[in-house]
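The complex appears here without one of its protein chains, the remainder shown in place.
For reference, chains read A, B and C in written order, and residue numbers begin at 1 within each chain.
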Amino acid sequence: MDGRQGRVEKVFRDPVHDFITVSHPVLIALIDTPEFQRLRRLRQLGCAFGTYHGAEHSRFGHSLGAMHVMGKVLARLARAAGLQLDPDLELLAQAAALLHDVGHGPFSHGLERVLTPGVGHEQWTRAVVTGPTSIREVLEGYGPGLAARVAAVLDGELPGELAWVHRLVSSQLDVDRMDYLLRDALFTGAFYGRFDLERLINTLTLVDGQVAFTYKGLPNAEEYILARHYMYWQVYFHKTTRAQDLVLRSLWRRVQELVRQGLHPLDGPWTPPTLRPFLAGEPVALEQYLAVDDHDVMFAIKMWLHHPDPVVADLSARFLHRRLLKPVWRQPPAQPQPQVLEEAARLVRRRGWDPAYYCLLDRTEDVAYDLYVPAGPAGASHPILAVDAHGQLQELSQVSDIIRALARRARTAVNLYVPAEVRDELAQRLKPVAPQGAGR
Amino acid sequence: MDGRQGRVEKVFRDPVHDFITVSHPVLIALIDTPEFQRLRRLRQLGCAFGTYHGAEHSRFGHSLGAMHVMGKVLARLARAAGLQLDPDLELLAQAAALLHDVGHGPFSHGLERVLTPGVGHEQWTRAVVTGPTSIREVLEGYGPGLAARVAAVLDGELPGELAWVHRLVSSQLDVDRMDYLLRDALFTGAFYGRFDLERLINTLTLVDGQVAFTYKGLPNAEEYILARHYMYWQVYFHKTTRAQDLVLRSLWRRVQELVRQGLHPLDGPWTPPTLRPFLAGEPVALEQYLAVDDHDVMFAIKMWLHHPDPVVADLSARFLHRRLLKPVWRQPPAQPQPQVLEEAARLVRRRGWDPAYYCLLDRTEDVAYDLYVPAGPAGASHPILAVDAHGQLQELSQVSDIIRALARRARTAVNLYVPAEVRDELAQRLKPVAPQGAGR
Amino acid sequence: MDGRQGRVEKVFRDPVHDFITVSHPVLIALIDTPEFQRLRRLRQLGCAFGTYHGAEHSRFGHSLGAMHVMGKVLARLARAAGLQLDPDLELLAQAAALLHDVGHGPFSHGLERVLTPGVGHEQWTRAVVTGPTSIREVLEGYGPGLAARVAAVLDGELPGELAWVHRLVSSQLDVDRMDYLLRDALFTGAFYGRFDLERLINTLTLVDGQVAFTYKGLPNAEEYILARHYMYWQVYFHKTTRAQDLVLRSLWRRVQELVRQGLHPLDGPWTPPTLRPFLAGEPVALEQYLAVDDHDVMFAIKMWLHHPDPVVADLSARFLHRRLLKPVWRQPPAQPQPQVLEEAARLVRRRGWDPAYYCLLDRTEDVAYDLYVPAGPAGASHPILAVDAHGQLQELSQVSDIIRALARRARTAVNLYVPAEVRDELAQRLKPVAPQGAGR
Partner (left out) sequence: MDGRQGRVEKVFRDPVHDFITVSHPVLIALIDTPEFQRLRRLRQLGCAFGTYHGAEHSRFGHSLGAMHVMGKVLARLARAAGLQLDPDLELLAQAAALLHDVGHGPFSHGLERVLTPGVGHEQWTRAVVTGPTSIREVLEGYGPGLAARVAAVLDGELPGELAWVHRLVSSQLDVDRMDYLLRDALFTGAFYGRFDLERLINTLTLVDGQVAFTYKGLPNAEEYILARHYMYWQVYFHKTTRAQDLVLRSLWRRVQELVRQGLHPLDGPWTPPTLRPFLAGEPVALEQYLAVDDHDVMFAIKMWLHHPDPVVADLSARFLHRRLLKPVWRQPPAQPQPQVLEEAARLVRRRGWDPAYYCLLDRTEDVAYDLYVPAGPAGASHPILAVDAHGQLQELSQVSDIIRALARRARTAVNLYVPAEVRDELAQRLKPVAPQGAGR
């Protein structure tokens, strides 16, 4: 990246968007903070790189991309409405897009629940934006109250006439998804997530304070919803990735158990100092949280290869050398009956593995496109809208057969994972229903 | 990846080649070894991810890609000659391509010379292939002597009639370059490295034991040489990447210096155990070498942020938060005069930095395409050949104006890097020649 | 195109498939016949070039493409089954694919019904393959009976165990569609028709004499069906193209009417000699049919610009200068009530136009994907199949929500076209339902 033509601007080359040009000094300063640079050390897709070897990209590029797409969407909406963009609104929206993932921790969704139970990455993001950080300093240095406003955009607490700005950051049609579907499709090598971003953006418009597709854009809207549908089932829920997540969480739980039992002293050689508060189960301060990234966890696992506890050493080797657990695939009834689980556990134990770490149930669920449910939680289920030639807004599935086919049909997969060594025997005993093709 | 249709084959989705299918059991077993899986933890382009944020890809994908391209080239050569491929030769060549980078260490070229001085990655690769490793076990398990033969392909010690196989792994026209130019172009987002691989391969033929372009393929050959030319100057030699490499080596040298002075005890908390032999300057055993990857170094740098030595702490922060050294760019005469360097050092020191770590000369050099020099070292300067309609082989620059323009014209850049804080003052004092546009 | 490396083979560069290599001498000879070369003079999409200016491509490229795709599909099916291809079957299938459109006439579907009423292009194709032509000569010269066998493939009269070969030429999953969707998408610039041909082909297999998708290929199958769905509604049924077709047919009918009334002598200067038998309404001999292509019709229309009959002159100018009829769009009930049509005709006539030529009803209908209807006509409604991990064949919509959403839902559009000059008045009087956005 570099400045050109005397103006202070930064140009990033990006595999997805080609050039990302940043010219607002606040955005440039935000990118240069240690908290944002830390995103370079968090993989976007956690353990998925074990399944799709190209998926080694970090949240840094995705965050730049989301900010970039926000700029394009805003410019389009202004053009469609024949208006000038309010520069302050533009900065606010782009800053929110840039920072929306800044509270993620190592291995993202895979480790979040065990690392800081009860505190999700959204809360950490709010803490980073409004807490004692360089990011807050940059925002407040530009305009007092800006940090709080950015947090309000992220949390959906803007006044009603600006609710659409929040939805562009976080809803079913947001710049987060627009970037990550394309980015993850590119890096994984999966083709499913591709859609034509330029065309999608150029069919959006702003009607009555709502972002909507014009009718011309229905094929683009369908393409986008399908991309999401495929990426979830072919990539994000891939059984190998889920297995690697499971092994990682098992390993972490085992070490925590040893800590609880006094068998793994936290000041000993087996614990990277940065991980101590997490393994101790103590409350974690913001500074401690931000000090940790994928490298600390990976470094710990590499050391744990030689851990005296055989479960820790085995799970570490399984994780690093990709001898993962394997699914014994279940079709509905989605929830295996208790006696099935008990028998599986018995069998696993008899073969020498502790079922607490080696016989694990995993549940994935997705609705490709949710209709609006008035009483539902904010954001997630806000409908995607289309506007007809007369300016009437309609919910997307009302005007598209294809979307209607995908809407509201939740797809649940429940898998039982066990060591490969025991899978065949178990599969035979449990008489599982035939595996569905293509992981569908 | 997964097996399909009952046959044991592995399919990898790849961002560059789409599908990479591996069916030979030896190749599958090699990929599954811990030594090969370790390549997932070595970034292909070392520090370049700081310049091109997408360049976070590892040597794992590149190694698969090189093996894949080898398979395609061999199939093409057989087809062009109307022959059947010898399966043993195919395995040998593909294994060599797969393993050609298996001896790389953390941060590749950036750290190689300081990490194990005098022992390059080629030597480590030989050690991995022929030493006490799972890789050797797999190879010897298939056929006694196979490990030595793979090493011979890598080292160019095959009998003369098979010299072309070595050159396909390592020469100016090899599967290594074919993959990395495309892969690095994709991940960096630079467009320069793109060329049409299918067409390139489909214009190759084997004449008198030499791989050559047919005349039809001259535009493809030119495109390939140009891709290399651009990637070197726009990506591999990018001044920001070079700066990050310099800071990394400065940091390492500083810690080593403290170790020598007894100011950094190797058994203390500041040294990840895996790095001890390297910092101690002791001979490093293969097992110790393979235990280390990018994560160990990154974890150390993150801890060194809080190191008591201010130079170590400062350089660590510069590395992690990207406050790098900046070039004071020099045109030829390439080698700055001693008094210029002395004055620069004086100035840097006066501003409070130790020039040994903050005033650094960097030299990059490239010849886009080398003509054959008979007495030269094996491999590197072996010419690329073209075959005319009468089966006569000619050196490429004899038949292409464009190649001739690039051949043998070494381009040298020598830069002096200093802290940004002192660059302007220094630039003024040293009266540098005007910066060349576009790093050209 | 040219021969390479001494073997007799022809290489065509193709915008869709890159290289199309033809090596069988019979295929090369078929391409060189005057009857096949004539396809260069028939636009693939008739009048669509007036709507999508890029759609100027001929049936020549499409026919080569269909043959090329057939070769790839056959190779895949053999590879999936672990079999060698029967060279005679391969020739038969590729020849049928190459020749499947050889009986088309000028402006294809747009003019077919008025040019040789009651004789469709399929019948002409059979006549070309089995009649006194160079094509028949080439086929019979290679093997007596081959012409009849090619015709049998085209007509679906192969013995049952080879029915799949016919279906690859003409069914809902055939090489014809595979090529034309991609080709028309490329040339029109519409993005809808794109799908990943390589992946599609690589998920096909042959089970119990039926071509089927493997479960892995469901996303590819869906992508293909969606491509067809979009192309029909966005391109093939585009209202401007339909209008240009209508004007062309009106013009032709008018000239025929004048001929019948003795007002347009066929031996006069207003009739290109080649068009005489068609305008005379006489039976047309094969030789006469093949002598005519788009150029004859275009040349006639250019001359008719100066025709003494004002309707002929006006319609010719409308066609050439694109002052077409405009739709007064109707939603269901699809069939306008008689009194509406009568009123429209009255109005058009009052404004000075003969409604027989200027007030025209157009009906388009499509089912994106038909389920199997056992008693239905051969070919058209043969279902697309998917094969699960146990080798069970299932109809595609049984295993795909998306296909099910598109299946069997016929979409009908009926439009009334009138001169632009009268559209607004007519629209107001007829109180048409609001136009559907995007022609959906």
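In this section, contacts are C-beta pairs under 8 Å (C-beta built on N, C-alpha and C of every residue); 3 or more make two chains touch, one makes a residue touch a chain.
Keep in mind that this is a model prediction, so the values were computed, not measured.
A.B. asks: One chain isn't shown here. Among C:R79, C:K302 or C:R350, which residue touches it?
C.D. replies: Selected residue, touching the omitted chain: C:K302.
A.B. asks: From the list C:L64, C:V102, C:V312 or C:A405, pick the residue that touches the absent chain.
C.D. replies: Residue touching the chain left out of view: C:L64.
A.B. asks: Which residue among B:A96, B:L182, B:L226 or B:V255 touches the omitted chain?
C.D. replies: Of the candidates B:A96, B:L182, B:L226 or B:V255, B:L226 is in touch with the missing chain.
A.B. asks: Check the options B:K10, B:K72, B:K216 or B:R253 and report the residue that touches the missing chain.
C.D. replies: That would be B:K216, which touches the missing chain.
A.B. asks: Given the contact definition stated above, which residue among C:D32, C:D88, C:E137 or C:E157 touches the chain not shown here?
C.D. replies: Candidates C:D32, C:D88, C:E137 or C:E157; residue touching the omitted chain: C:D32.
A.B. asks: Mind pulling the chain C residues that touch the left-out chain?
C.D. replies: Contact residues on chain C toward the absent chain are 1-2, 12-16, 18, 32, 34, 37, 40-41, 49-54, 56-58, 60-61, 64, 186-190, 240, 269, 272-274, 291, 293, 295-296, 298-299, 302-303, 320-322.
A.B. asks: By the contact criterion defined above, which parts of chain B meet the unshown chain? Give residue numbers in ascending order.
C.D. replies: Residues 191-192, 196, 199, 214-219, 222, 226, 230, 234, 386, 388-390, 399, 401-402, 404-406, 409, 434-438, 440 of chain B touch the chain that is not shown.
Throughout what follows, only the chains that are shown with their structure count from here on.
A.B. asks: Looking at mean CA positions, which chain is nearest the middle of everything shown?
C.D. replies: Closest chain centre to the overall C-alpha centroid: A.
A.B. asks: Using mean C-alpha positions as chain centres, tell me how far chain B is from chain C in Å, no decimals.
C.D. replies: Between these chains, centre-to-centre, one finds 53 Å.
A.B. asks: What's the distance between the Cα centroids of chain A and chain C, rounded to whole Å?
C.D. replies: Inter-chain centre distance comes to 46 Å.
A.B. asks: If you average the CA atoms of chain A and of chain B, how far apart do the two points sit, in angstrom?
C.D. replies: 32
A.B. asks: Among the residues of chain B, which ones contact at least 2 other chains?
C.D. replies: Correct list: 18.
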